[in-house]
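Once you've had a glance at the structure underneath, I'll fire off some questions.
Note that one protein chain is taken out, while the other chains of the complex remain in position.
Moving on, here comes chain A:
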Amino acid sequence: MSVLRPLDKQPGLNTATILLVGTEDALLQQLADSMLKEDCASELRVHLARSLPLPSSANRPRIDLIVFVVNLHSKYSLRNVEESLHHVDATFFLGKAAFLATGAGRESHCSVHRNTIVKLAHTYRSPLFFCDLEIEDFRATMAQRLVRVLQICAGHVPGVSALNLPSLLRSSETPAPEDL
């Protein structure tokens, strides 16, 4: 049972790797394609996984950013993500992990309440993105954002480190620090 660690391997030259964890295979694949279409100075590598822990393989490069994708329409995806969270080293949550909630557009189909995922992201002090991955335009925009965040997490942006990300990406919706 291996726990994913952020700095377990040496980084590749000018490469940035993102790991998308989620049960929605089709959506993850589409998001990966959109991300690879973005033009970016660094080489991008996208890995997809249904859940953690990953099968141990030495070929896997160092993961720079993990995005946990939760589909608000299915409680199973939320539970899957919650279980996967336990196989991630704590240092990932210092800015190298993020949550992405999809399906918020169709309120009637949502079985997971928005507040649940908001609380989860708040508990793990990680940024939370909302995006309907089914709609192409939103997906493209989200891919752009993720590529930028990934570049920062991989250290390709001078002056900004992943540690700054949680405070930079804090949205007005997250509860105030007094609620701790």
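Here, contacts are C-beta pairs under 8 Å (C-beta built on N, C-alpha and C of every residue); 3 or more make two chains touch, one makes a residue touch a chain; residues count from 1.
Criterion: contacts and distances are computed from a predicted model.
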According to its UniProt entry, is the unseen chain "Rho guanine nucleotide exchange factor 38", "Histidine-containing phosphotransfer protein", "Centromere protein K" or "Sorting nexin 4"? "Centromere protein K"
Among A:Gln29, A:Asn115, A:Thr141 or A:Ser161, exactly one should touch the missing chain; which is it? A:Ser161
Using the definition of touch stated at the top, determine which of A:Leu36, A:Ala90, A:Ile135 or A:Leu168 touches the missing chain. A:Ala90
Can you tell me which of A:Arg5, A:His47 or A:Arg114 touches the chain that was removed from the display? A:Arg5
Listed in rising order, the chain A residues that touch the chain left out are 3, 5, 7-11, 13-14, 41-42, 85-91, 93-94, 122-125, 154-159, 161-163, 166, 180
